[in-house]
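First, the structure itself, so that you have it in front of you.
Of the protein chains in this complex, all but one are displayed in their positions.
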Amino acid sequence: MTNNSFYLFFPADFSNGELCKNAEAAKAEDFYFSGLDATRETDNRVGSTITLLSTNQIPGLDGLSLARTDYAPNGGLNPPHIHPHATEILTLLRGILHVGFITSSPENRLITKTLHPGDVFVFPIGLIHYQLNTANNSALAINSFSSKNPGVITIANAIFGSHPPHNREILAKAFQLNTDTINFLQQRFKGNQ
Amino acid sequence: MTNNSFYLFFPADFSNGELCKNAEAAKAEDFYFSGLDATRETDNRVGSTITLLSTNQIPGLDGLSLARTDYAPNGGLNPPHIHPHATEILTLLRGILHVGFITSSPENRLITKTLHPGDVFVFPIGLIHYQLNTANNSALAINSFSSKNPGVITIANAIFGSHPPHNREILAKAFQLNTDTINFLQQRFKGNQ
Amino acid sequence: MTNNSFYLFFPADFSNGELCKNAEAAKAEDFYFSGLDATRETDNRVGSTITLLSTNQIPGLDGLSLARTDYAPNGGLNPPHIHPHATEILTLLRGILHVGFITSSPENRLITKTLHPGDVFVFPIGLIHYQLNTANNSALAINSFSSKNPGVITIANAIFGSHPPHNREILAKAFQLNTDTINFLQQRFKGNQ
Amino acid sequence: MTNNSFYLFFPADFSNGELCKNAEAAKAEDFYFSGLDATRETDNRVGSTITLLSTNQIPGLDGLSLARTDYAPNGGLNPPHIHPHATEILTLLRGILHVGFITSSPENRLITKTLHPGDVFVFPIGLIHYQLNTANNSALAINSFSSKNPGVITIANAIFGSHPPHNREILAKAFQLNTDTINFLQQRFKGNQ
Amino acid sequence: MTNNSFYLFFPADFSNGELCKNAEAAKAEDFYFSGLDATRETDNRVGSTITLLSTNQIPGLDGLSLARTDYAPNGGLNPPHIHPHATEILTLLRGILHVGFITSSPENRLITKTLHPGDVFVFPIGLIHYQLNTANNSALAINSFSSKNPGVITIANAIFGSHPPHNREILAKAFQLNTDTINFLQQRFKGNQ
Partner (left out) sequence: MTNNSFYLFFPADFSNGELCKNAEAAKAEDFYFSGLDATRETDNRVGSTITLLSTNQIPGLDGLSLARTDYAPNGGLNPPHIHPHATEILTLLRGILHVGFITSSPENRLITKTLHPGDVFVFPIGLIHYQLNTANNSALAINSFSSKNPGVITIANAIFGSHPPHNREILAKAFQLNTDTINFLQQRFKGNQ
């Protein structure tokens, strides 16, 4: 047969941590996830829940990843955060989102937009961004990421909820707050992720 | 001010053909698209329509892209094709899709799955794949691609609808059809894209 | 001695599947293959045979690969196929090749050329291409690929010879053929790779 | 002469914005900077000054960049920030630095170290980090970055000093502060970079 | 038509210096070179001639390049050199080549092999290598490179034939030769490339 000495072509990175399958063993379930349509609870401090599908859920995934984000009515917030590894495209399916991102130092320009269902917005890789649901019903977005491991750094949790806590004098100086306020914030964010 | 000699951080590739903006001139509209919720016509030969958002529609896009695909009821087909530059994640919002992809030579394994709303399926980069709507209502999917320019090669159009047409003897030999059938197919696919 | 704390420099990817040698153990044979000058049989359905050298044959190979292709006289065909991972440079040593490739959708332009010994032709990564020997003696080409694993998808084999076979209605609709013709083709390509 | 048809080898990216020289025109000054030994003023709110050398200062630079950081005695702070594009190696020449970085969500582990002259510390790409001079004389560090454009996002400036300012309710909710405190902070960081 | 909003797929880098064609204007000649079969003169100091095909000769080339090397009988030498950007696969068509490469410091292992027609040998990226024709007829090799711009640094020419010449004391110390010998060598290599 022609071409019979060619290697089998398969996703180069089809080897994710625990699971490293070869092409012959691949099956449809490795490329499949069910249940992204189910609404998630948003009963938490910020009023939003992210459900990420990455190689833990879909072993055959490579090069990008997907999430759904649920927002509580009247102020469900996905608080300021950074994805160090991925640009994000948000597609709004329900609700009204006020969204924004900040360009890097020294400019720190805030770029915002109000989104309605059917609107799409791009958050560039490595920039701080957030979304807030201003509708009086819940909101739902589909998030596409340009990496199978986008990563996330939630600013307030990293700064005030670290383990162990930061030195208070450093935070007081960096954020121009007194150490009592820093102490108060560290109590509030303790145990948060 | 600290850090004041650092370059402004901005997407490295924020320069798309005609449009090359610098960070100071960036505005929210460069990251925004409206109207992905509008149903598209599927009144064509195969019964499906793809609406791709790339840097033509969203100048600030980089690293990935997004599409919606509309499928006619009872057999709307996104015919066998390849994205040479991107892995695709399909999220089904409505309808029932029979989907499949084929591993590369010499294996040529066909891997298939039937999808319902809320199901997610991954098509690995560079492999032939297709989707067929088997529901008696229209279907709708959101497609995420791991490149801002996924590219597409629709197999039947490339083989039988090329400009100029292929030599009939070559196609007859490659596809084991007589030249009359090749001629018939070239007439059918003429002018298709 | 100077520089004595520097790491040994060696091909970063000198670790291929089963074989992962360190630099000290490397020997000339790991970079060597003998016998590419021997003519291969072309007594098969399409009249061509590809002999690929990749890391299976040359463990020290990295970043590119090499093949020879033998074509039968009077119509030996390397049928339409795609290398998803590599651009190819073909150098013709013997015979007369009619070659072509097709640009991607929606253009589907067919670009062709007739090659004589000493001619060189480039097939861009991810595009469908083919070669046909129109000389009345056998033809021989050296193929260079821009990846150590170029991959190959032979269109007719993937479409009509998959395991398990495709649903006939899908192929009939995609290729505008009746299901009897699809059935006939699936029988012809059964067992091919 | 041998090899005379080979292209001139030169840094692939020797084309930086305004300046795109070809190899023939390159001169020693394009690879040179003088004066990194001069002490910088640290008389600002946080007590530190960063002097970055990138392609603005050294047109021939590619693949990495360099900075010096001066810290005021007794608390000069390089406040929490992220380099989205680069890992950093800090080499301490003078002073005593308390340094730290925070792993990403959901862990948010704080990893710290006290550095003395001759110590070297690595800050991984995309993670929040800071340095504080605890010596009673000024401190000086050399910073190496794994990109010619490391980028920087200074957290407090991006959050509280953006242009235009963030909506106070969003920051109040995200940081668990009342809007009066947010207002106070936005006044403090106004005009900072 | 399906897929009609997709960008045309084409080699991403089909823009080489002076020539930047778009896909519509591409023609077969952009992917074609004729005359690689013609024997080259080897009447020069080292007794070898390299004919490189890169984007100057084949505008559509991307990701790899090709050369032929002609060697004079009885000692035609391609002297010690480095390709900083490419791994090389040499395919010997005629002659007998003694070939070798040297691993990096501090090992400096010399790995050699004698090649006959049909033999293939790999020279890893960035390592010093050479070939010597020991047959009493001329030799011919096809060279494939893993970059469209492999680059070449011919050691003796760079060291002793630079413009302007190196300081003699530096070379004398580095190569443990007296300055008279260095002077002699600089005269010999003057004007060589």
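When the chains are written out, they are named A, B, C, D and E in that same order, and each has its own residue count from 1.
The rule is simple: a contact is a pair of C-beta atoms (placed from the backbone, for glycine too) under 8 Å apart; a residue touches a chain by one contact, two chains touch by 3 or more.
No experiment lies behind these values; they were computed from the predicted model shown.
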item	value
Touching the absent chain when the full complex is considered, from E:93, E:135 or E:153	E:153
Sole contact to the chain not displayed, among E:26, E:90 or E:125	E:125
Hidden partner chain, residues of subunit E it touches	46, 75, 77, 79-82, 84-85, 98, 100, 102, 104-110, 125-128, 130, 132, 151-167, 169-170, 173-177, 181, 185, 188-189, 193
For subunit D, the residues touching the chain missing from this view	1, 3-4, 6, 8-11, 14, 23-24, 26-28, 31-38, 53, 58, 60-66, 86-87, 89, 91, 93, 101, 103-107, 109, 111-113, 116-127, 142, 144-146
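In the analysis below, only the chains that are shown with their structure count from here on.
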item	value
Centre-to-centre distance between subunit E and subunit C (centres being mean Cα positions), rounded to whole Å	25
Chain centre separation (subunit C, subunit D; CA means) in Å	47
In subunit C, residues with contacts to at least two other chains	46, 79, 81, 84-85, 104-107, 109, 125-127, 151-154, 193
